[in-house]
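Only one protein chain is missing from this complex, and each of the others stays in its spot.
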Amino acid sequence: MGFHLVRKTDIKIWQIALYYLAGIAVSLILGAVLLTSLEINAVDYYKDMFTAGLIGNRFPAKTIENFFVSFVPLLITSLALALSFKMRFWNIGGEGQFIIGALTSSVIALKCPNMNPFLILLLMVITGMVFSGITGLAIAFLKTKFNTNETLATLMINYIALYVIRFIGDTKADWNFFLREDSVRPKFASFEENARMPYIDIGGYHLQFSVIFTVLIAFGIWFYLKYTKQGYEISVVGDSSKTAKYAGMNVNKIVLRTMFISAAMIGLAGAFTASSSAGVSANITNNVGWTGIIVAWLSKLSIPGIVVASFLISILQYGCRIASASYPSIDSHFADLLQGIILFSVLAADFLANYKIVRRKETDNA
Amino acid sequence: MPDSVNTLDIITQFLFYLVVYSIPLLYGTCGEITIEKSGSLNLGVEGTMAIGAIFGYLAGCAADNLFAGVIVAFVTAALTGAVFALFTVTFQANQNVTGLTITTFGVALYYFMGNALGEKWPVFVNSKKLVGSLESINIPGLSKIPVIGKAFFSHNILVYLGILMAVLLWVYFEKTRQGMRVRAIGENPGAADSLGIKVNLNKYLHIMLGSGIMGIGGLYMGFNMSGTFEGSNCWINGYGWIAIALVIFANWNPAKAILGTFVFGFFKTLAVYYGTLAGSFPNALGWLGKIPSHFFAALPFIITLVILIADSVRKNKHSNEPAAIGINYYREDR
Partner (left out) sequence: MDGSEFAIELKNISKSFGSVAANKNINLTLKKGEILALLGENGSGKTTLMNMLSGIYKPDTGSVFVDGKKVVISSPEDSVKLGIGMVHQHFKLVNVFTAADNILIGKTGEGDKSFFLKKDRYDKVDAIIKNFGFELDSRKLVSNMSVSEKQTLEIVKVLYYGAKTIILDEPTAVLTVQETTKLFDVLRKMKEKGHSIIIITHKLNEVMDISDRVAILRKGEYIDTVNTSETSEKQLTELMVGRKIDLAIDRPKMEKTKPVLEIRGLSVKSDEGNLALEDVSFYLRGGEILGVAGIAGSGQKELCEALAGLRKIEAGRVLHKGEDIAGATPKQILEKGVTMSFVPEDRLGMGLAPSLSITDNVILKKYKEGKGILVDRKTGAKDAAKIIKELEIVTPSADTAVRKLSGGNVQKVLLGREIAIDPNVIVTAYPVRGLDINSSYAVYNILNEQKKKGVGILFVGEDLDVMLALCDKIMVLCHGKLMGVVHAHKTTKEELGLMMTGALNTVHRGGKTAGVAKDSAIVEDEIIYTDTEAAK
């Protein structure tokens, strides 16, 4: 065999970008093959998906609004996960933390029907953040104290939280204030007007406050990581925790703190989503805990990258949901499938950008 | 109070299902052990099992043949493993990320296939021969033992295959030269390489073998659910993750994994069977009936979390975790 792999040393950013774009193109082609195999016109489908039904829609403002309702939690969750991943802390518990945030914040929403809308939103957000953050903190504590496997621990909490919210959603009982009283079958109650996300009306389009906050959060996280001492600490711990210790950093404290922030942010996303959709449901997460992991790695944990990637993935997901109206055999799982393929393609692109296959030259002097 | 014969019947039945629900986990756990012994950490168990499950099921029903189903489950899951190997062994991609992607992809493919089939979804009981092949086989002599006989020695072929596989894997990794070579790769790939052991080839083979084994477990899980496809719940439903946790509890020993999976099989059986237990023994176990079913569904995950924490607090000094696990091997790394 005259071939072997050699690591490239100097790669330009634009080269990597090119490889990534090619990877995404290949994924879409693979998706098209899948669609064609189900006798669906891939071009039409993609058109529906990427325009998210905006073309020929009589209520485009509503569509954009709904898009943002699914974009906001994904972006915040991805940012939060990136924070822990940067520290090499495998927080796979986005789903569970999201549910905890949504569920605890909805307690406030349901128990305070007459509170000032901004005050109640603030209280909801704080509650969601605190409870979710404490969950993250607990796992981080176990990790730092006993070296408990954080991947599996955060994951188990996903399932436990899922069954808790299902239990609440399925159980009619006197204590269960989460459910509607007027319904015989168990059904989650809707929030009163005061607990719904406030918005600014721009010519019929409702710009929710959560969108504005999310933009600020993304900017804040970027600034935090790049310029603050705490952000610097995260990058050192992530690169070499030995070095961090040696430099006098309290690595355990940094891990605890960052994991609290990470989980609290996901809790915040949960609270936002509960408020935006005026209530909770068993599938309120819309899989952001999982998708967020993909987004974080697609963008190689770069904050601007995450903003772009989560936007694109949101279009994919939202578009897929819209398109499934016209294509009944394709449901929203097609978006998940496509995400998987895209991440694979990007991983492959990463490889191709960083390695080259070299053919060995034989020089004969004999 | 039920009469004593009935009591024993219920115990037998409970133990019988305990075995039935344990075995898919055993496949998952042993599959992951096989992969981890060769030095890779595959977080894609959930997805790999889902892929093996749905393709194996569809093929098994289409051919009305258990063997066809098992082979297809093994092969499709092994191919999923090949993708994992391609990315982590050849492309040097991060193993955690690749594994998580496999899970996302596999579970999504499961739903995608199921939804795409819609009306065409095959009905399990219509595949008469397939169902027939899954009938219990009595082990002569042993199955006659009261209570225990019917519980442990009268099962379908996949149960025996699972136990046999676990034992064979143990022998393979502990006693054979080839198995020791694989372990050497998991411990120190550079050392294995210097002895002429083909590191990448062996990694590919064992990732594929382990994934294939998981696939059979996924298929069996589907059979347990009578092969009904639900758009809201994947057959695997988190058990792939428990399988990964079980690898730690079993201390990377396939033989110990048999014991570990029985513990989890117990809780799964409880989730299915607690109503019957409460009804049959109202005095002793009546309280079980008052507990919501969601609690039992969550119980395996709660138990996993508790054991995971307890295990780390106890600090196992004799962990058999392969030293080079999770680290990609590139021969020319300096």
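As written, the chains take the letters A and B, and residue 1 is the first residue of each chain.
Criterion: a contact is a pair of C-beta atoms (placed from the backbone, for glycine too) under 8 Å apart; a residue touches a chain by one contact, two chains touch by 3 or more.
Small disclaimer: the values here were computed from a predicted structure and weren't measured.
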Which displayed chains make contact with the chain that has been left out?
A, B
Per the whole complex, from B:11, B:82 or B:180 the residue touching the absent chain is B:180
Touching the hidden chain, out of A:187, A:206 or A:245, is A:245
Would you mind spotting which of B:90, B:188, B:251 or B:276 touches the chain that isn't drawn?
B:188
Which candidate, A:64, A:236 or A:337, sits in contact with the chain we can't see?
A:236
Sites on subunit A contacted by the missing partner chain, in the whole complex:
1, 4, 6-10, 227-233, 235-236, 239-240, 242-248, 250, 358, 360-366
Residues of subunit B in contact with the chain not shown
175-178, 180-181, 183-184, 187-188, 190-198, 320, 323, 331-332, 334
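By definition in this document, only the chains that are shown with their structure count from here on.
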Rounded to the nearest Å, the gap separating the Cα centres of subunit A and subunit B is 29
Which bits of subunit A are touching subunit B when the two form their complex?
5-7, 34, 38, 90, 92, 142, 146-149, 151-153, 155-157, 159-160, 163-164, 166-167, 170-171, 290, 293-294, 297, 328-331, 333-334, 336-337, 339-341, 343-344, 347-348, 350-351, 355
Enumerate the contact residues on subunit B facing subunit A in the complex.
43, 83, 87, 90-94, 96-98, 100-102, 104-109, 111-112, 115-116, 118, 231, 238, 241, 244-245, 248, 292, 294-295, 297-298, 301-302, 304-305, 308-309, 312-313, 315, 330, 332
